[in-house]
Each structure stands twice: as structure tokens, then as C-alpha cells.
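Here you go, one structure.
Shown here: the complex without one of its protein chains, the others still in place.
In order of appearance the chains are A, B, C, D, E, F and G, and numbering begins at 1 in each one.
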Amino acid sequence: MDDPLLLAGETFSSRLILGTGGAPSLDALEASLSASGTEIVTVALRRLDPTARGSVLDVVDRLGCRVLPNTAGCFTARDAVLTAHLAREAFETDWIKLEVIGDDRTLLPDAVELLDATEQLVDAGFQVFAYTTDDPILGRRLADAGVAAVMPLGSPIGSGAGIRNPYNIAILRESVAVPVVLDAGIGTASDAALAMELGCDAVLLASAVTRAQVPARMAEAMRKAVEAGRLAHSAGRIPRRLYAEASTSFAGLPAL
Amino acid sequence: MDDPLLLAGETFSSRLILGTGGAPSLDALEASLSASGTEIVTVALRRLDPTARGSVLDVVDRLGCRVLPNTAGCFTARDAVLTAHLAREAFETDWIKLEVIGDDRTLLPDAVELLDATEQLVDAGFQVFAYTTDDPILGRRLADAGVAAVMPLGSPIGSGAGIRNPYNIAILRESVAVPVVLDAGIGTASDAALAMELGCDAVLLASAVTRAQVPARMAEAMRKAVEAGRLAHSAGRIPRRLYAEASTSFAGLPAL
Amino acid sequence: MDDPLLLAGETFSSRLILGTGGAPSLDALEASLSASGTEIVTVALRRLDPTARGSVLDVVDRLGCRVLPNTAGCFTARDAVLTAHLAREAFETDWIKLEVIGDDRTLLPDAVELLDATEQLVDAGFQVFAYTTDDPILGRRLADAGVAAVMPLGSPIGSGAGIRNPYNIAILRESVAVPVVLDAGIGTASDAALAMELGCDAVLLASAVTRAQVPARMAEAMRKAVEAGRLAHSAGRIPRRLYAEASTSFAGLPAL
Amino acid sequence: MDDPLLLAGETFSSRLILGTGGAPSLDALEASLSASGTEIVTVALRRLDPTARGSVLDVVDRLGCRVLPNTAGCFTARDAVLTAHLAREAFETDWIKLEVIGDDRTLLPDAVELLDATEQLVDAGFQVFAYTTDDPILGRRLADAGVAAVMPLGSPIGSGAGIRNPYNIAILRESVAVPVVLDAGIGTASDAALAMELGCDAVLLASAVTRAQVPARMAEAMRKAVEAGRLAHSAGRIPRRLYAEASTSFAGLPAL
Amino acid sequence: MIVTLNGSPEELPDGAQLSDLLAVHGHTTAARGIAIALNGAVVRRADWAAQALDDGDAVELLVAVQGG
Amino acid sequence: MIVTLNGSPEELPDGAQLSDLLAVHGHTTAARGIAIALNGAVVRRADWAAQALDDGDAVELLVAVQGG
Amino acid sequence: MIVTLNGSPEELPDGAQLSDLLAVHGHTTAARGIAIALNGAVVRRADWAAQALDDGDAVELLVAVQGG
Partner (left out) sequence: MIVTLNGSPEELPDGAQLSDLLAVHGHTTAARGIAIALNGAVVRRADWAAQALDDGDAVELLVAVQGG
């Protein structure tokens, strides 16, 4: 089934976006990115650490992935906008994963600052990938503001708690015409498959892979899970029933 | 990762077993079996229908799959044992998927008749694949009786309701040394992935594929989902948390 | 246990607030309100209907309940603020249940308009009871803006789907110092009990009672469920375990 | 609503049965039993402990409760039957809570031994209250064998994990004509309410109360929760919907 | 003169006041549970008694109904 | 003679054997995927060729179908 | 004579009866909430008063405890 992902005017065959945070080493990261089949990878900007060896960017470039810089750690629209502009200089890309968080315990997005930053960045020509709550109304506002993708969380970043409110994700998916990327909370393969079954266009995850006991194996699991969920979504699942529905006919039973 | 499935002394590379009930046509069935990558396929025995065209067996043989005959429709140990013996003659195999049901609304297994039939069939040299409830104690009794595999249901046959009690499946998996195959209830890909994540050795499903709107596509989804779940199971998932765990470090944030 | 509810400087013994929408008749409503033990009741303002008999207000007054007018049906801060001012004239109260919705299919609140209206109404001296999503960050913003209570929804108004994301409700409860009232989505008694167990200070519901087959009986159920959940919350529940923890000691078993 | 519970030919007004295991002291137990409003209390038989002070039986007698002795700790039909006969001598009652467990980690019932013991005890004139799994077919077998009540577990004894498979409880409830008592796994008030909403006739719990931080308060919570769930069950709840259903009419909205 | 009441035209004697309109519909200015907007602005309860009406005024007369 | 096949009466020449009945229905004794019960007992595949039939015998002739 | 009570040896005067053993442990044969097994068999309450004991008998004396 030819089923490419369109994001910000570009076409991708993988529907799995990988965050790079939390990987035990750049080697482990490279193995994971490779096993995941991802074509888009998030990175952050931080102060130069003179003791650091190698660069995440070399890994990403070597694999031919597109960079999606993020604004992780920003609590205000001002900081996020500034960070986005810095990222544009650093990576020569208009793409930005916009994170504007409300506190450092939940890392949940702050709707007000997020919308403010979104409007500023869209005006400045950015392709905004907006990390947001699962609120369908907020998702629609972001879509109306011109984001490249609405990226609702399934549960808090790094929590591995999966999709706590699948109904909201399904309603959000129906509420907007732009791509919806499930971003944050994925813990294991079935979570990623479920996200796709709910109609999401892609899944973004980091910790589920980078902090797994065997990251590259989990990366491969996620690749297959996203493909599985996408196929299942369009294959038209059977309805859920309370009782059974025989798969073997009772007709023609012998008299024994 | 080389990770073959051992069942009744034989080795398989696919961990997906397909039931054939409910397929709209033999062509659709063949396409689905092929897309699923399955190596084991269930069939039933029913009275000859002179109007029937073609045989499910030709399809199964053409694809080189092993036949796993079932005893669907039997309510007593007596009928199930007789059916197993008939199946042995028909398919020249000692393998039998043992179904002894308690009523025709839920198609749930009857523990008493199931154990009785299991003992008789094991004594008669059968490799018994026992369709059972998710009761870990009953599963252990079946294992003690010498079954080739314990096959707990996730939810009623054909219900598509997924795994209603994942805790019981996990406890059952820990309680026996023989293979555990999740049999019945799978509705979509994420259900199959979850079954494997819970530690099941394989998944058996029929309606989820045969009655999907696009059966072959769902078959491919299931193949990937089972592989994904198996990989995720052994990759060591991250723990579930209530709150967030930052994937991007706060260290090195600039003063903007 | 003496455990009064404090709302906007007043003290109540009931922690159940009833909406009046959907009742089949004023008589049925009165019976339900009475059985529920509620002390606070919501009403709406609509154009005079010359064919209407009796007034909801007479019922509320007869039972000695406080009126909490709502702004149901408003899509903008402007409309909601105007409606609040009208309600102040109609009911001579500063209390307002502030609903500013984003669409008419989900009736979910619109964060932006809600915050705007909240700020205007707090400035104008209203006691704002803000119907909101389960987003903890938005809840904190409302609390910071000076609302009398944050009222997160469990699921869409009238859906009877219960609390779709209990984690968010628990986190929201921890995030603010003002009262939290679970508002919308309650379908049955166990939902109301759960809301209280999650730490909510009260529950507001309408359809679950007014549209039940026997409204007054469901009202009594809700009264007890809210009391039960409140008691359970402060009684300190046992932890959840995967396995058993014997309630009868194995020590002293006879040798039989 | 006059709605008595009929058990083994007797009538009760409370639908909450309390186990006594795990209480920190007899005083705490008495306070809890009293607060719970229970009329039936389980006790066990163990070897005389010369250091023990007071007797649980004095507490039960003082409160005028009926004694329901159990066979906790028995792994075989033989031991359980013998224990039941001992209990008949000790408490001069034909009532017996029949527990025959399969292992000491899950304390899950063993279907085979349970049915065997049930048949022996029914033959011997006992009123058997059978602690069982949530398997509807096994429940029907127990009912057919003549038990006074089928008592399915929600989750393992003392686990506080609630009702892990509410669908099975609902199906079991439909499958038998005898009373169904949810026995084991209740952790908090909403669990007890849910059990009743699923159609159970009563709830039996111990650890949820005796091991709560404030046992008597949790006992009161459980009393109200059981009453709430019972009322809600017969009040006819509203259906669950994905989207909203307005409780305030849009008709008559002013033009503002 | 003609005013619009709740979206429908209603004829009133010239010089009629808001209190007259209320009276026509069975309410006094002391009525509890009603609210009035005049040309999109809230009329404070204290002003009901003395509020004049002009030809073309749009009046919303709202009452308490079951809700939410 | 008349036997019952899958619940319906079927006339066969006197002296007909199971293999004849199979042949009538297009099967040989080598056919894979079929099974036979005679008067409630399984007939082993090895015995199909030589199995006699009597008037009144109840034969179940079963074939592989999609299932489970 | 020596009997085993709840798994431990206990010396009793020759000719002692079950009722004597109960008395030693502070119970009468009318006591509610106790049960007795003798050599693996239940002793009916009606038989407690007259039940003889022999050297080597295994007695289980059980009482009501919190449970379940």
C-alpha cells in the first residue's frame, strides 16, 4: 500500500519520528535510529559542553534524516520564539517542534503561551509542529493558526503511560485537517499501534526507545508497530461486541 | 534477532496462527494467509456441502502451512474427542485445537469438559492446543495434563474486544512452562501487540482478519503487530510513571 | 465526620451540585433535587416561552437551594460575560457557572475564550465556577485568575462516559489550592464516587440524574456515591497489587 | 425502595458482607462492622492460640450478625469439606464460604476442586457460598450444583485491584438465577459501587476495610457505595456516548 | 411604536416604558428570575422601573429555565 | 440398501462398500481432508478401502471447511 | 497417656476424656466457636461430652479467628 506521509509539503515513507533525548550513547542512538527506519529526528539546542564527544548532528546527517529542532525547556512564548529563531540559524530549517511547557513536573504544554508562540512563528514563516494537550478545541485553534502538524500528547513526556484518553485523540483527529502526530507518552509497541489506529498520521517518541533496556530492538518494534497500526486503521477493523460471534459455523455439524 | 517459536517439537518463524473462519472467499483467504506470513492455519470438519466450490485445504496446502484442525462446536468431552480422532484421519496430524464450549452465546470454554477431553487426547497421543479461559489455575492444570500449548482467550471468540484482563494473561504466562497462545478476542493490531508484550508466545486470530473490511491488509497489520509486540517484550520497556520524565535535559539551557 | 464544603466563602454539607437540564418535568426535577440532598442547583437563562408552565426557580427556591446560573450556549467571552451580567440581575447572585464552548458537537470548553471571560468576570466581582478541560496547566491558570472553583470535565457533557482520564484529574487536583468540582460526563454512581476518590471537592452532574429512567432514584444513588467517595478518599485506601494478599492468615491451619 | 437481599432463604437489608481478616484489633473490627451496617460476617477456624485475647465471635455476636465461616487456606476438596464440617460444629450453621485455592501467590480458586467440594457439601446439606473465578460457565456449573450464591472475584484476594473484567461479571450475572456476590479484589468505594451496577446482589470485602488507614471510615464508605451502586443499577443509567449531549437546550438563546 | 422583543416585533403605545412591556407579559419589575437586555446591553434591575423605550429598540426578556 | 449419509437417506446397491459411497461423492480413499464416522465411530483411514456397509448404517462424511 | 493437641504432645491422666482436655484449655463442651477433629475426623458437637481419648490420639482444637 503506497501511503506516504505529507508533512509541511514534504513526503516521507516512515510515519515514526524519533526524539534523541535519553540515549545512553551516540552509538546506541545511531543503531536505534537506523532500526526505527525514521526519516525525521528531533534535536535540541544547549550551551556548548566542551567535554562532549561527537555530535548528535553527525549521527542524524549520516543517516540522512531531516532535523526537527525543538524548543524543549521553554516556559514562555518569548523564550520559545527566540529558541526557534536560534534553531533556524543552527539547522537552516524552518521546521520547529514547538514545546512551551507549564511546569517541570508534568512538562504539560501551556495553552496560552503555546498559541501565542504559534502565531508568532507562523507569521515568521516557520513550519510549526505544535506539542499540545489532547484537547480537540485547542488542536483546532492551532490548526487555524496554521501549524504544520498538531502533536497531542498521549500522557506526560517520558511517562511511558501510553494514551490516557484515546477518545480525545480520536475526536481531535476528526477536528482538524492538518496532520496529527501523537507526541509523548508512548511506552511500548502496542501504544504506538493504538495511536495509529486512532487515526494519527504519525508517532513521535523518544524515551520509549532510548531508555528501553535494548534500545535498537525497541526501535525496530516501534517501526513495525506504527506500520501495523497504520494498516489496521485503513483495513477497517471488526466492531467490538460484548458476546461471541462464531468464527466456525455451526452449520454442518455431524451427528456423532 | 533469531527467535523461533517451538510448538509440539517443531520450529516456526511466524508467531501468528490464523483461523480461516469467516473469510468472504477462498481467494480472499489465500491473500490474507499470504499477507499474514502465518505457517499454521486452523480448519474445521463439517458435513460435505455438495454446493461448495474449492477447498480450504487446497489453499492451506498451496501456501505450505501446517493444518491445525479444531473441535469447534463441541459442547462435551465426548464430542470433542471424537472430532479430534476424525480430524486425525482427515489431516493425518496429531495436532488438535481443542475447543469444548459451555454455551453458544459466549462460546466460552467449559473447564470440566475441557480437562476431561485434554486427558483423553493426551493419552491418545495428540498434541493438544487447548482453548481455555484466562484462569491461571486452569491453565496450570492443562499444562500439567500435558498440552502442547495453553491458549487463553482475551475476550469471546469473534467479539473483537481485545484482552479484557491483561493481568490474568500475564499471571497465566508466569504459571506454566509450555507455550501460551492468545486465542480469541483480538480485534485490531494493538491487541495482538499487547498479547505478545504480556509474554504470550504466539497469537491465534481469525475474525479480526477475515471479517475486516480489507482482510489482506489487516493480515499484514497483524503480522507486523505480532513481530512488534514480540520485540517490545524482549526489549525491556520503560516503566509507567504518573508524571513526566524529561527526554531533553534542562542542563545547558541558555539565558535568553 | 464533620467535613463541610467551602465554596466562595460559604459552607455546604452536600458535595453534590445538580444541574437541572433534561428533567422530564418540574415535578420529577423536584423529586430528584430532594433525593439528591443538593444545596446548589444550576439554571440557565433563555427567552421567555409563553407556553411554559411553572418555573424551575420556584422549585429551587422551595427546596432552599442556592442558584448557580450558567452561561451554557456561549461560544465567546463576550457572550458569556454578558450572560453572566444578565444572570446577576436575574438571580441577584455573583455566582456564575462559566461555560464557553468551542463547538456544539463536543461542547468542550475553549481555553482562550474561557480565560478571557474569567478575567473579565473576576474583575467585575463575580464568583466564577469555571467549566474547563482536565488540563492541569489550564486549571492552574484559572486558579491564578481567581476563580471560586475549577470544574474539569470527566468526559463530554451528557455523554455519561465517566472520567476518561483520571490521572489528569488527580494531577489537576494537586495543582491548585481552590476547590475542584468534577463537572460533566458522570454516567452512574461509581463515576461520582471515583471523582471524589481522586480528590475532587464536589461533583456537578445533570443528565446522569435527569435522564435516568428513574431520576429520583439515581439522585439518591448519586448522593450516597459522593458521600462514599469522599469518605473513601480520606480513609486511606489499600494499595493496588498484582497478586493476592491473604486476608485470612495461613498460620494455625490444622493438620486434617 | 424496599429491596431486601435473599440469601439461602433468609432476608437481609444490607448488601455488604464483611470479612474480618486483617483488622488491626477487635475494637477496630467492631467499629468497622458497626459502621458498615453489615449483617453477615465471615470468620475462619484456626488452632487455638493461648496468647490470643478476646474472640472475633464475641464481636460478631454482640452486633447480631450472622456468621459465615470460610474454608480459607484449603487447597483440596477433601480439606475444604472437612473444614466445612468443623465449621458446622463450631458455629452451628449450614452456611459455608467455600474457598478452595490453587496456589498461595494468587489465591485463585481451583475450578476442579471447587466443584468437587461444592457437590459434596450441597449433598451434605450445606448452604454453599462459592468463591470462584469470573468465568460465567463455571458460575453456571456452580449454580447447577445447588450453591446458595456464586461469588466471583473481581481481582485477587487483598489485591485492591478492583474488578479487572467487568464484562465477565456482567455475563456471569446474566448466566445464573442464584444470587451473585462480588467477592475479593475490592479496593475502594467506587469498586463496590461498580460491582452493584454490574448487577451483583451483594459485595463481600475484607482487606479494603480492615487494612485501610481509617477502617471504620472506609466501612461507612463501603456501606454507602453498595447502596449507591444498587440504586444506580435499578435507576436505569443513561447510555455512554462518544460526543456530548447538551443538558441545557440551545433553544431560546438570546441575540446578544 | 414597535420594539423587537426576543426577536419578534411587538407594538407598544407611544411612551411605553420597559415596565409596561414587562406588565404585558405578566411580570413586575420586582420579578425574580428574569433578566433584560436592551439593544445588546444589560439593564440593571434597579433601572427597570424607569427605563424608557424607543421605537426600534431590541429587547431581550430572559427567564430562568432548566439548564446544565 | 439404504444408508443415512450426513443425516439424509441414500440408496446404494446391495454389497456396496464405503469406497463406493465415497466414489459416488467424488472422493477416493486416498482423499486428503475428509473423515468418516460409521454409526458414531471413527473409521480409520487405513480401513476405508475395505469397510463394508449394511442397510441402515449411518455414515458421516466430513470435509475440511473454514473454521476457527 | 500422651495425645497430640494441635501438633504438640500433651500429657493427660489415663482415662481422660475429650471434655477433660477441653477443660484444661478453658473450654466447656457447650462452648460456641470451637471445633474438634480427632484423628482426622470431625467430632460432632453432640459427641464431645462422651468422647473417650486414647494414648496417641491426634486432636485438633480449633477456634474462631478473624478471616476472609
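Note that in this section contacts are C-beta pairs under 8 Å (C-beta built on N, C-alpha and C of every residue); 3 or more make two chains touch, one makes a residue touch a chain.
Not measured: the values here are computed from a predicted model.
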Within the entire complex, the undisplayed chain is in contact with A, B
Selected residue (touches chain absent from view) among A:20, A:106 or A:168
A:20
Across A:45, A:108 or A:256, the one contacting the chain not displayed is A:45
Residue of B:14, B:32, B:70 or B:248 touching the missing chain in the full complex:
B:248
Quickly run down the residues of chain A that touch the omitted chain.
19-23, 29, 42-50, 52, 55-57, 67, 69-70, 72, 82, 85-87, 89-92, 97, 99, 157, 206, 210
Where the missing chain touches chain B, by residue
246-249, 252, 254-256
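To be clear about the criterion, only the chains that are shown with their structure count from here on.
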Return the chains common to the contact lists of chain B and chain G.
C, D
What's the chain with its C-alpha centre farthest out from chain A?
G
With chain centres defined as mean CA positions, report which chain is farthest from chain B.
E
Where the CA atoms of chain D average out and where those of chain G average out, how many Å apart are those spots?
33
Show the residues in chain D shared as contacts by 2 or more other chains, in ascending order.
19, 21-22, 44-47, 49, 70, 72, 82, 86, 106, 108, 161, 167, 171, 206, 210, 242-243, 247-249, 252, 254, 256
Quick one: which residues in chain G touch 2 or more of the other chains?
6-7, 37, 40, 60, 62, 65-68
Every touching chain pair, please?
A-B, A-C, A-D, A-F, B-C, B-D, B-F, C-D, C-E, C-G, D-E, D-G
